[in-house]
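Up next, chain A:
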Amino acid sequence: GLLGGSSEDGSASDGGTSTAPGQVEKSKIKLGLLNILDVASVHIAIKKGYFKEEGLEIEPVIIQGGAAAIPGLISGSIDITFGNWVSYFAAESQGAAKDKGGLKLISDGYQAKSDMFVIVAAPDSGIKSPKDLDGKTIAINTYKNIAELTAKATLEANDVDPSKVKFKELGFPDMEAAVKNKSVDAAFMVEPFIARSHRGSGFTTVLDAASGPTNDIPIGGYATTGDFASKNPNSVAAFQRAMAKGQKEAQDRSVVEPVLQDYAKIDKDTATLVHFGEYPTSLEASRLQRVADLMLTYQLLKEKFDVTPMIVSGSAG
Partner candidate 1 sequence: MQNEVNSTGSGGEVFSSLIVATPFDSLDWPGWLGLINWEEALRVRALTRGLLGAAGFLVIWELFGRSGLVPQEYLPPPSVVAVELLALLGDETFLRDVVATVLALLISVLLSVGIAVPAGLVLGSVAPVRHATRAVVEFLRPIPSVALIPLAIVVLGLGPEMKIALAVYAAVWPILFNTIYALDELDPLLVDTARVFGASRLRVLLSVALPSALPFVFTGIRLSATTCLVVLVSVEMLAGGAAGIGEFVMDARSGAGRMDLVLAGTVVAGVLGYLVNEGLERAQRRWVGWGFVQGGRS
Partner candidate 2 sequence: MTAMLEVAALGHTYQGKDGAHTAIDDLSFTVGAGELVCVVGPSGCGKSTLLRTISGLVRPSRGAVSLHGNAVKGVPDDLAVVFQDYSRSLFPWLSVQKNVEFPLRSSVGRAKRRARAAEALEWVGLAAAGRKYPWQLSGGMQQRVAIARALAYRPALLLMDEPFASVDAQTRFELEDLLLKIRTEHDTTVLVVTHDIDESVYLGDRVLVLSTSPASVVADLRVDLPAPRDQITTRESDVFVGLRAEVARLLNVGKPSPARRPAPGRRAADGQAARWAAEERAEVERGAAQRLAR
């Protein structure tokens, strides 16, 4: 999978060469975003004016939950959206956007690192190691999504039968209360909730769900419809270049922290404790294919799914 990713990588890492090769077809981009850590790079890029340099004006549209993102793309009320890979692949395999030329992935967004996808438990629960999760109830944010996939994969890797573990769907914000309430035994959390629960309630990490088979597993990125991509190739390319800069900047913790406090309304103390994931600067089919394969393993996809046709490589080199 070294198709276009590396070339884009190269161009982006040059940095600052603002000689746009083509006039953007559409300068005003409605970008679907969630108020989570994953999109910090976009906010950095906006703040630093990277989009402006490319002749793009970003109009963030806050969407809640992935259910809205892909329909929003299809209806045209957003041009590009952030979303998780699992949803994209599921939607594409069902032909959800086939009237609009399918879904196209244009930029990587977020990727797991250790300590940012973890299963936590209360200190008095007696759950100390992955083994203790056998037969227990774990809260996850959405069924049949990246959380369930990674949890199952790592549980299996730790010799726990994932079919014996019960999952209950709960919003991240509600998990801490549910664990304390003993409604569930453990919870699959992301930041900043991990940091908050550690700090506030003394929860401990039982299992890192982004380790072993799921080490560095990709989480989400930016997509548009095939129609938009073919009609606005220059806009897409401009977006890719600006994003690459933003992604790169986001590697630096000291840049992200203040942005977080701004858009995600996370307080300063929590922000300093948060474990960040990776903000990859290149879009590589081989890495994304891991997600699709995992989906196949756990029956989220009915047949083998090739992600390569979905990827739109950066045209500007």
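Candidates were picked such that all candidates are chains of the complex that A comes from, given by their letters.
Annotations
Assume contacts are C-beta pairs under 8 Å (C-beta built on N, C-alpha and C of every residue); 3 or more make two chains touch, one makes a residue touch a chain; residues count from 1.
These figures come from a predicted structure and were not determined experimentally.
When the candidates 1 or 2 are screened for touch with chain A in this complex, the one that qualifies is 1. If you check the complex, the residues on chain A that touch candidate 1 are 32, 34-36, 61-65, 67-68, 70-72, 74-78, 171-173, 176-177, 180, 192-193, 196, 200, 264-267, 270.
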